[in-house]
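Showing just some of the chains, left in place.
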């Protein structure tokens, strides 16, 4: 009954086997081994276009360094006010970009509202140094609320980014979950929508620590190697990341794992709908499910062994909560089993 | 015949097996799992004292964040002019410490000369803001030149650090190699010599990516969790680092691996002494061996399949080289075999 | 009819005369001249307590360096969402504090709402590195909306700051205007309310460039000299700032100038109330006056030679504006004359 987060899971056995397999022998360090090169090529195939690929070890690093790579003096990154980069990365993007700022934009269900984006971007005219200069809009796909931007929504935001001449970045910490939810190709969900760079996360979906910054617009990253190195994010034995990705992509393991965790998300949501004591906060599109419940009831369930966390109520939703109610999050992962959910259902019916 | 670097090796099989073993099940993320806690405790046992332990993924991160943790405005870290932190980390310490500076100190064989340290530290009086304020001295053990500070040398530098009221940091990227070379305990090589914090490296000696900042003087690190997080160096699934350390310490694997690579270092040095074409640049104490050879000869050997790199000639040694000569480095690792050295000997005799 | 800003004025003649008077002879540089020391002492007298005084040349520097001095890793400064530091300093506080963040707090008329401050401060528990750590609350007195915090309001915010163990900073770019508005002493408006540090601005009220960071809680600034130096804000000939302050304080020039500009603010507000075409947006307490007018009308007036600027509509006030209406700002300064306002009245009646 542990639904705390998808990063509470370990790694898929295939991933650890790949690490064992590639542990022997000598190979060039710092990203230049044959295995590294072959995985970079694999990313190009998967995205059906030429793209630069940079391995890092954490999502905070991938996101922050993406922001750093496109930062300008006094620069501003626009993102949803519930975005992980502004809410949960301890100031990483600001620090690693040398003092850049994040400006929040509103929108329902953790999706940036296109009108709001356009309006706020318009508040920063070029060359007006008192306000700073806008440089990027970053979205999260799947979002922090478990929802998924449709392809149309992605395109619309891309057009606004282009109009304002800012970089369009996707935080793909749960890229695979969004992809199988939309049932489209990686290309269709990214550069065909105008996306310039993706933080491609594999850690939450079955790897130990495997993240890649994938860049379609290569003008953006001429100095990226130096940016990664000076922030301590260049691993010497990079093949240990490549090995994880090798297993991740082999036989579509990544899509299978994501389909499973999404299906578990749907099963959890169904459980919530069947309960008299809780209600879903909004429909989920992926592996994260949010529900509203009485605080005292939730405490009881936690006492019975269920593991989940309260979550900040999004701006504008306060009125949907009574005084005793709180928002909670349940996260399924690639190792969640139906029986875990059955147990949860039992608890929630008490 | 590959002697490029000890980070060209992969991981000891025991390490990958530990990753496989711990890949299953759910555990609290971000360093609070039972395994994480048990490994922190293990570090306390190994160092025979209470110490704080912070896992990171690269040596650059461990060193730079140690410097960041003790940085003050206008702050200065003193280190040998061949130290990795000043010579080979792409400005990581400066960037991650928010603009701190590194000031080089001289000394033979990559060891800081105590007199020079005292002299340069004295050039920065307290409260004189035009020069900045000294905050730390960092040494590397084993050094970048393959040498190892004796316990007496370590104590002497510690006294100077204490006199100047600065932190005493050890870059232990090759900690185990130094330890088995001195044949002493971790405590004897560190806090008993006045060391305040150690960048404890395991990557070069058989792990994939396992580094820990070990801090004896806990006043220094009240904000360290925030420093690590905001620089993107907090892993979610930290148990993948803990698992590596578990295997690393079990049955003294780390000492065995280090003894092996040091022995291979000694064997390489012997080979050099037997050759008519090369001479050792200075005696080695660990797994790194430096030699002087004719540039053209070296090119021939590289053409025959040997892999090694030229190295910058240390300041003050220029006169020991003739015009055609160059300095080169050979590094043994935990998987180097005697037969590799025999092959090298053959090449060097040609 | 120029009401663009109070920094469009030059300097009071007394200030320039003082510069002429002190231009001769030799004096120790970098803040250690007799004149510098005497002005520091003068600040201690004016504030009726022991305080440290640091001269800088801009308000952005005073505010940003105050924030830098109290910054911690992952640190957060809370301020009103219309505060100059978050809205108009081009990212200065973030950059000069090494990547610190500013988190906006709401409240009517540019004053922080105590309940909101308490609530948002509570969202950042100690030691939770994913969110960062709160370090300071900064208020502006007089505010960016021309209003002035009452002594009771200042005390209440001070209690909340103390409860959350954060520094309490006052951006006093218009300190004198607030002081004469409240008709109290500097001590009563600052440390007696719990204020730890003040950015004491004199530039807008009759100096060329004279700002001072005044610090009551001296624990906060042990490294401040280094912070100022490394950001390029230590002048060599600091007596040119001291000379300005000498004239500023002599014969209560500063209070006279502020009383004048406040009176002109009141006169402007009266003019607005008499007009059929505009209405005050809210009552002013100082020298800044905000009004609502039809956009087309405003354009006509600008065409007739009036100089004033549109201003962003504060959050929550949007409904008070019709589609054609806009918010505008008028600022009086120490050299504004009644006849300028009479001309403006004429224009506004057209």
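For reference, chains read A, B and C in written order, and residue numbers begin at 1 within each chain.
Simple rule for what comes next: a residue touches a chain if its C-beta (ideal position, glycine included) is under 8 Å from a C-beta of that chain, and two chains touch if they have at least 3 such contacts.
Every value quoted in this text rests on a predicted model; they were computed, and no experiment measured them.
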Overall number of sequence copies in the complex as this file defines it, 3 displayed: 4
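Keep this in mind: only the chains that are shown with their structure count from here on.
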Touch-based graph of the chains, sorted into line, ring, star, complete or other: complete
Pair of chains with maximal C-beta contact number: A-B
CA centroid of subunit B to CA centroid of subunit C, Å: 50
Centroid spacing, where centroids are CA-atom means, of subunit A and subunit B in whole angstrom: 34
Intercentroid distance (Cα basis), subunit C paired with subunit A, Å: 40
Sites on subunit C at which at least two other chains make contact: 73-75, 98-99, 129-130, 132
Subunit B-facing residues of subunit C, complex: 30, 68, 72-75, 98-99, 127, 129-130, 132-133, 223, 225-230, 234
Interfacial residue positions of subunit B with respect to subunit A in the complex: 2, 4-5, 7-13, 15-17, 19-20, 22-29, 56-61, 64-65, 89-92, 94-96, 203-204, 208-209, 226, 229-237, 239-240, 333, 335
Touching residues on subunit C, where the partner in the complex is subunit A: 73-76, 87-91, 94-102, 123, 129-132, 312
